[in-house]
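Here is the structure we will look at.
Apart from one protein chain that is not included, each protein chain of the complex appears where it belongs.
The letters A and B name the chains in turn, as written, and every chain counts its residues from 1.
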Amino acid sequence: MFKKPINIISFLLLFVFAILPLVLGFGFAVAYSFGLIGVLNQGFTLDNWSALFENNDVVISFLYSGWLAIASLTLSVVISMAIAIFFHKKFSKGIYSYLVYMPLAFPSIVAAFFFAQFLGNSGILSRICYQLGIIDNIQSFPNLVNDQYSFGIIVAQFFLSLPFFTLLYTGLYQTERIDDYTQLANSLGAKNRQSIFRISIPILLKKSFPNIVMYFIFKIGAYEVPLLLGRSSPETVSVLAVRKLQKFNLYDIPQGYAVAVIYTIIILSLLMLVLKTNKNEYDI
Amino acid sequence: MSTTFKKRNILLWLLAISFITPIITLFFLSFSKNWRFPAILPQQFTLDNWSYLFFSGGNIAPSFLISLVIALSVALFATLLGFITSKYIAYHKYRKKLLMLTYFPFALSPVIFALCLKYYFIKMSLTGNVQGIILAQLIIAFPYSVIFFTGFWNQRIKQYEDLVSTLGGTTSYAFRKIVMPIAKSLILVCFFQCFLISWFEFGLTSIIGYGKVETLTIKVYQFITEANIFYAALSCCLLILPPVILLWFNKKFIIQQAK
Partner (left out) sequence: MFLEINHIKKKYKDKLVIQDVSFGLEAHQTLSILGKSGCGKSTLLKIIAGIEEQDNGDVFLNQKNISNTKSNERNIVYLFQEPLLFPNLNVFENIAFGLRIRKLAYADVVKKVEEMLENLELKDHAKKMPHQISGGQKQRVAFGRALIINPPLILLDEPFSSLDVETRATMQQLYKTIAEKFDITALFVTHDLKEALLMGDKISYMDKGLLEIFDSKKDFIEADKTGVKSEIEFWNNF
């Protein structure tokens, strides 16, 4: 197995930086959630888990995180696909090909801050509406951040993921030779609409499916954007876990680790599913 | 025909504006004072925010430096170690299984991962200091780098190595004279990406750093919670600056590669 010292080093690196943290972290969370370790531990108990499921908060939190991820992803996929189909030439070179990269320069926390300033009650959009006479005072502007529909979160996540998908689809548009297929379809008598819906979109969707699922996995764990633009209830998984583990109620800590355990199991199962079904490795 | 053309152009303009507005807004806000509703532009433009934060005890320069040191270290280690390890995985019998193991830590939410690892960091006295944050961020950036490079070690690179060997060169000679030069641009891209992973990181840094290590993202969060939007905007500008420069370079030579 180890013919050369470099292989031993490589294996050790992989073990120390990737495998060990995962095993240690997951092991710690499991042990804590079952009362085996921790400040208040009294030996093995299922109390923390049953307490966690006494109300629906956790289930809602997972569903809410999933919904946010799906909503922002759907927006990004639809818009970026439209860009690829209609504007692929514009975005492959020139000024737009630079502009589309802009959000890539934004850390999540900066994007969240900007949208708070842009969409908030006293934000830029509200001021423009006031100046245009659409609203007559600050209260009549609808809540777009920390709102019950999570509008702000979805918009911010959409903004952050749009360049990623635009790059993906404009790239796929060329490598999958969508233009050739469309011309072929048209020569067989398909109308533009038909070739878009029957050829271009299905090909792009199929090819990008692993990427979409990967992005979904990342977005479920999103932290900064929901932290700044979300409400205190419902909370996303990351925000919930941090609240339970970082606040000073010691009884909450085992429950926080239980949340981490559920999250890890869900994510890793999803990941295994994508990597197994996808023969080619996901390209990052 | 001409109406659809116009519609298309309006859409493009909207997109362009939505890409640019955030940067311009943050930039303006960083030079502003007194921005009362309903004025669209601030009442006062000033250099005060910049001069206070940089020169009069605002402590933004140290944060910038700390972030830079952390990001450069993480990028350097992750790229270097990832390059070595990826070769081991790529040519391994159990390539697929090892690769999946590498994906695991990378796919988890950094903040939740950090919460699960915090105990060990406390035990090793690695909380609240720069070393601890570098190590913690490496746990995310290293797998990224490994995954990034596994695609590089394909059949062709293996053939180059074999060829050098039959021409009489050692493995290390092949590595220095052929493999490294071929991988050079990829290594640079990976370095940038790992730099950005670290530069953008907030959740994990706040938990392992205990808020004691004030990186730029931590500063932004502090200013936001203090409701000081002008200082927050200024820190945001500092955060955006290096990636904008980096992306420009990065994209430029990606295009050149493609040519």
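As a convention for this text, contacts are C-beta pairs under 8 Å (C-beta built on N, C-alpha and C of every residue); 3 or more make two chains touch, one makes a residue touch a chain.
Predicted model only: the values in this text are computed from it and were never measured.
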Among shown chains, those touching the left-out chain: B
Given B:Phe54, B:Tyr119 or B:Tyr173, the one touching the chain that is not displayed: B:Tyr173
For chain B, residues in touch with the removed chain: 156, 159-160, 162-170, 173, 177-178, 181-182
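Following the convention adopted for this analysis, only the chains that are shown with their structure count from here on.
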Averaged-CA centre spacing for the pair chain B and chain A, given as whole angstrom: 17
Residues of chain A that touch chain B when the two form their complex: 6-7, 9-11, 13-14, 17-19, 21-22, 24-26, 28-29, 83, 86-87, 90, 95-111, 113-114, 116-118, 122, 124, 126-128, 130-131, 138, 159, 214, 217-218, 220-224, 228, 237-238, 241-242, 245-246, 256-257, 260, 263-264, 267-268, 271-272, 275, 281-284
Sites on chain B touched by chain A in the complex: 8, 12, 15-16, 18-23, 25-26, 29, 37-40, 81, 84-85, 87-89, 96, 98-105, 107-113, 115-117, 119-120, 138-139, 142-144, 146-148, 150-151, 199-203, 207, 217, 220-221, 224, 229, 232-233, 236, 239-240, 243-244, 247-248, 251
